[in-house]
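Of the protein chains in this complex, one is absent; all others appear in place.
After this line comes chain A, so read on.
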Amino acid sequence: MDQVDPVDKLLRRQIKLFEHAHRTPLELKGLGLTMKQEGIDKSKLYCNPDFLLLPLRECPHLSKLRPEQLSVLTAYYFARAYSEIATSESVALRYNMEASAAVFPLYSDNYMVLFHETAEEFDHIITFRNVCQALLGRGDVIGGDFFPHLKAVPVMLERYRGKLCNNGFGSMYLLMRYILNLALKQLEGFMTAGLDEKVASPLALRIVAGHAEDEARHLTTSLELGLGLFRRATPRSREIISGAMRITMYSMIDKRFSGDAAATWNFETGLGVLQRALQHPEFADFPLRAEALRDLWASEGIAIPAGAEFERSRRWIAGQLNRLAESMELALTPQGEAFERYLAYARGTTPFPEDTARKA
């Protein structure tokens, strides 16, 4: 029988992974700066256009986009994604050291794992600021956007400060961080999937791959350390954390699992990106604004396509949320169509759709 405490076991692995990462360092900042110098390479794509959940083939206007226009659109999506990711990382920064100091002795191994992750978050935020400047052409872009349905996360952390035992505060912070990690990984892990390397921006691919590797460690720490501390927390703290996690998970499920693709967070993001891209000089001859396009799709019955990569990303995140609920023994009450869909994805009872479509 293995008697090693799960928290210690995780710690041993994470330290080795950090040592490996420090031996073969990949600072993302340089890639962000190179992108800043180059600007948008209009011969390349920055993400898989299908991931924008826009009717790029079905809409009579969008289907005529020139390759350069499609490049700008994907570049804007890439920038928007990393703006949201950087904003969620800035929330993580605020609490990372505070939560670890509440639970672990200063400079202990666990403290240092979180310290390294904090340092990486700084590297990422600087990188993504440069990415946004490179692609959107303005400076102060970080901090404006945040996964809108997860806005309650920092509020909850603040509300329960002082009401939780130290292990509970560390646990709640890390489990909330896990939810943010999931949100960004659903976005990042799939947005360049299926993109042919010949048409993809090599810098974009390197940033995605480099950041994904760091985030893999953060995701693992958040979940396993969060659960480890949850088990060590007082019953009252566990109760509070469970309640807060339930609320956050419902919010996540509602905005990500609707059968109506037009009601998902990803579509709202795609539409917001289109709105901004239409102001780019490359779109000077484009006949309609975003709202007019949306009205057109509704009146003409033009479907919002939920492509294969988007569906894969939903299956992945459903599995992760389900695992979290099971590990915490969270009883989630079924709440409507989005919840049923989430469960079907989580249990693998939804057949893999190559392409599903819903009305705008």
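Here are a few things to note about the model shown:
In this section, a residue touches a chain if its C-beta (ideal position, glycine included) is under 8 Å from a C-beta of that chain, and two chains touch if they have at least 3 such contacts; residues count from 1.
Heads up, the rule we're going with is that contacts and distances are computed from a predicted model.
UniProt records the chain missing from this view under the protein name "2Fe-2S ferredoxin-type domain-containing protein", selected from "Methanobactin biosynthesis cassette protein MbnB", "Cytochrome c oxidase subunit 1", "2Fe-2S ferredoxin-type domain-containing protein" or "Hybrid-cluster NAD(P)-dependent oxidoreductase".
Among A:Arg12, A:Arg94, A:Lys151 or A:Arg289, only A:Arg12 touches the chain that is left out of the view.
Only one residue from A:Tyr250, A:Phe283, A:Trp316 or A:Phe339 touches the chain missing from this view: A:Trp316. In the complete complex, the residue from A:Leu205, A:Ala263, A:Leu296 or A:Leu330 that touches the missing chain is A:Leu205.
On the side of chain A, touch with the chain left out of the figure occurs at residues 2, 9, 12-13, 16-17, 20, 24, 185, 189, 192-197, 205, 212-213, 215-217, 219-220, 223-224, 312, 315-316, 319-320, 323, 348, 352.
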